[in-house]
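Notes follow once the structure below has been shown.
Of the protein chains in this complex, one is absent; all others appear in place.
Which chain is which? They are A, B and C, in the order written, and residues in each are numbered from 1.
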Amino acid sequence: MIVVMKHGATAQEIAGVVQHIESLGFKAHLSTGEERTIIGVIGDERPVDPETFELCDGVERAVRILHPFKLASRDFHPQDSVVQVNGVSVGGRQVIIMAGPCSVESREQLRETAAAVKAAGAHILRGGAWKPRTSPYSFQGLGLKGLELLREARDEFQLPVVTEVMSVNEVSLIAQYADILQIGARNMQNFSLLNAVGEIQKPVLLKRGPMSTIEELLMAAEYILSRGNQRVILCERGIRTFETATRNTFDINAIPVLKSLTHLPVIADPSHGTGKWELVTPIAKAAIAAGADGVIVEVHPDPAKALSDGAQSLKPDNFAKLVAAIRRVAEAVDRTI
Amino acid sequence: MIVVMKHGATAQEIAGVVQHIESLGFKAHLSTGEERTIIGVIGDERPVDPETFELCDGVERAVRILHPFKLASRDFHPQDSVVQVNGVSVGGRQVIIMAGPCSVESREQLRETAAAVKAAGAHILRGGAWKPRTSPYSFQGLGLKGLELLREARDEFQLPVVTEVMSVNEVSLIAQYADILQIGARNMQNFSLLNAVGEIQKPVLLKRGPMSTIEELLMAAEYILSRGNQRVILCERGIRTFETATRNTFDINAIPVLKSLTHLPVIADPSHGTGKWELVTPIAKAAIAAGADGVIVEVHPDPAKALSDGAQSLKPDNFAKLVAAIRRVAEAVDRTI
Amino acid sequence: MIVVMKHGATAQEIAGVVQHIESLGFKAHLSTGEERTIIGVIGDERPVDPETFELCDGVERAVRILHPFKLASRDFHPQDSVVQVNGVSVGGRQVIIMAGPCSVESREQLRETAAAVKAAGAHILRGGAWKPRTSPYSFQGLGLKGLELLREARDEFQLPVVTEVMSVNEVSLIAQYADILQIGARNMQNFSLLNAVGEIQKPVLLKRGPMSTIEELLMAAEYILSRGNQRVILCERGIRTFETATRNTFDINAIPVLKSLTHLPVIADPSHGTGKWELVTPIAKAAIAAGADGVIVEVHPDPAKALSDGAQSLKPDNFAKLVAAIRRVAEAVDRTI
Partner (left out) sequence: MIVVMKHGATAQEIAGVVQHIESLGFKAHLSTGEERTIIGVIGDERPVDPETFELCDGVERAVRILHPFKLASRDFHPQDSVVQVNGVSVGGRQVIIMAGPCSVESREQLRETAAAVKAAGAHILRGGAWKPRTSPYSFQGLGLKGLELLREARDEFQLPVVTEVMSVNEVSLIAQYADILQIGARNMQNFSLLNAVGEIQKPVLLKRGPMSTIEELLMAAEYILSRGNQRVILCERGIRTFETATRNTFDINAIPVLKSLTHLPVIADPSHGTGKWELVTPIAKAAIAAGADGVIVEVHPDPAKALSDGAQSLKPDNFAKLVAAIRRVAEAVDRTI
């Protein structure tokens, strides 16, 4: 941490800051410039808020030097982590495709979708049983019935399953049915839930919040990792910006930034990242070209009748074209599907 | 809802949309313009996603006409709601002041703060027992011990207490100790939690998420209201923007916008809305001038030693000055404190 | 400037950075932490981009310590600047009101508006002759004819006039007609134009760009100041965010932040800051409560027929109510109107 003193800070104010730094067990290191004195804080600054120094008299601001995450950082874990999910490796050379309906709506709908995505080449089946919806009047998911249908489809089509967990109460139940537990974007900073999935031994798919920075995403991962669960897969799914032409702005920069900051696998969700089915394939191709380890895509046999997220769901035939298209891009960046 | 057809949509495509509208129980109303046909959807559109129409062939987009919230809307409840909290009325002519430490840290810290804010004129005591923190390495709150200390201070200083609930598991416990349950900004779309506080009969302070729209805030309130709890207080606490000079951008526009859209009381949190103690008083004054029904302010006897949010906490003497300052502004807009 | 080396940077890399710092005429100051080495750059860093250091091998990032502006900074000019405009003082104890139509449309429209705002208590008349419009098909302003009408109204009603200059070509012409030259929000970083108005001796009203930071606004002011024109008035007029309920998000925090960083006067534009006439008065009150030195407000005798910005224009009677309302708030913060 660097503490920047105000223009004209007095010797007494500087001494006060030094004392405060030392009282917290750090060493202080003074550097007197022409217009400002700055004071280095030597030691592991991660548990300390910069603001604790900003309150001392004469301080203009304090600046963090280290990233606040450690377990998620590539600095301390240079090799890529590969997360094993029932025989599927996420984060290796192979690009992984997760696909399925936004919500599980019925046995028929799920079977039809699962069969189609399996045939097209998907590795993992997605489907929501509990659904976070902006409106209390919208379809909220089938709940336990949805889990059971996912389990059936999983066994019939031999596809590991990823589904969202919305509440600490449901963690152990869902862990019995699913192969990957998804933390949805709106829950990325639901710290109770992060702690809960950190204490089980199941892979977690952690989606970036639409309002969260890359650093906050890594801090959310740090919660899970620090509780002992090392199998975390990150997912970029678009952020909220001023642009209204698309539902979200897919942050393509986040893919290579995350790959450089962390050893965890990074996948892309072009369905939520765009909100429009016509844009899903171009953005999926872009994400693979930028280095993503996989994609998660919404597919529905009849999107116009979907109970949620129809507008961004692909029909099975378009999904098959997507797989063919990203296979070519994957090869152009020396990866396989 | 209005469905806008693409330039050159065929008669068959238009017929398909009309059929889809009618299959959902609505009436369709055609309007043929020079370049586009548009189709009105007649009926209560609230439970329907515009996207269900955007998937039909030939559709360019669908536009909502009604606000998606109903119980929260002033259209159906023209009078202001006044929320009663143990003899304190939130949403009436009197401007309400909630104040206290970010986190409860110790009996001494809380008693000292409670005594000071009571003396200065606060009506309600705030304090966190469970704390949502970006980093797993930061202080996470005293938990149950914090609740007990809040209860003591509440009884000693005769101040109703507001504290945050982070998880459905803690709702019934916290409801035994607190007079108002706070839903924090990061949990504004934790729908499991919204449902849970909707099912108890305690006032709820619902903070706007830092990247949530005003409409989403009202939809979150709608969750609580639709479960039967009518005592909801809204709180503007700053949104996330590109500006980095302040921790958040306090959305002053949201105050009069909310007052016109909803009958629920609206208070302001200038501490989180700015992130810097020097800015708390000017923004509190601005919020009252714009029509807020109250403020919630962080106060700490020694901010530099606070375990959280020190930078935005006022010392007791500055808090007393804030109360004096906003009293004058309140009078200038025909309100009292 | 602080240069933060990467985890594991070599002695050779550190030496390379030191050498680069010294080659630019600065002194380097080394500080070796547990995980990172940081190097202070001693000297006036303002003309140097941090990125020049980020390119050296082994560097993680470089952080500016000083604000990049100097002439605009309160550090070097602690007293408030008061800008004199034909007998009106902007930036003193009196709150200044600028009002008038978005565009000058006709002699009648301008005279009627000028008479009304003068009667209600406005100090300065606003009106656009050249209009920046998003669409080439929208009304583009009366041009020279508009200037002449402004001049007439100025003389008849004894109100100094502010009008926008959009191009370097028009600076000297407009300077002959207007008392204040306005740089519109979209031109805040039109550096050719900033230089041009920096070279004349007329007050400049510099509006913040809708997606410009406070620091960038001050750097734009620095352009004008550095060319010799010291009479700069800053204007907060709302920024672009994800919120769509209002045209812009008025950044109320910017008012006290600017007042602390700079000596220049700061006024507020609640018309553009909200985009809706019903919100103009509450936000004007808020801005004065937060410390603004004045407001600029759009007024039109018949907003529904306005050729631009009708939705945010007040009718004369509502403008008179606004003046009465902000007078009370001004008094509550020890100012006059």
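Here is the rule we go by: a residue touches a chain if its C-beta (ideal position, glycine included) is under 8 Å from a C-beta of that chain, and two chains touch if they have at least 3 such contacts.
Since we're looking at a predicted model, the values are computed, not measured.
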| item | value |
| --- | --- |
| Contact partner of the left-out chain, one of C:166, C:299 or C:333 | C:166 |
| Of A:79, A:201 or A:260, the residue in touch with the unshown chain | A:260 |
| Contact partner of the left-out chain, one of C:138, C:172, C:260 or C:336 | C:138 |
| Chain not shown: contacting residue from B:22, B:44, B:199 or B:317 | B:44 |
| Chain C, residues in touch with the chain not shown (by the definition above) | 20, 46-47, 49, 51-52, 54-56, 68, 132-138, 166-169, 186-187, 189-193, 209-212, 216, 219, 222-223, 226-227, 240, 277, 303-306, 308-312 |
| On chain B, residues whose C-beta touches the chain left out of the figure | 2, 4, 7-8, 29, 31, 33-36, 38, 40, 42-44, 63, 65-66, 75, 211, 240-242, 244 |
| Chain A, residues in touch with the chain not shown (by the definition above) | 211, 213-215, 239, 241-246, 249-257, 260, 273-274, 278-279, 282-283, 285-291, 325, 328-329, 331-333 |
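As a working rule, only the chains that are shown with their structure count from here on.
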| item | value |
| --- | --- |
| Angle of the C-alpha superposing rotation, chain B to chain C, to the nearest 5 degrees | 180 |
| Centroid comparison with chain A (C-alpha atoms), farthest chain | C |
| Most centrally placed chain, judged by C-alpha centres | B |
| Between chain A and chain C, centroid-to-centroid distance (C-alpha), Å | 38 |
| Length of the line joining the C-alpha centres of chain B and chain C, rounded to whole Å | 31 |
| Whole-Å separation of chain centres (CA-atom averages), chain A against chain B | 26 |
| Multi-partner residues of chain C (at least 2 other chains) | 211, 241-242, 244 |
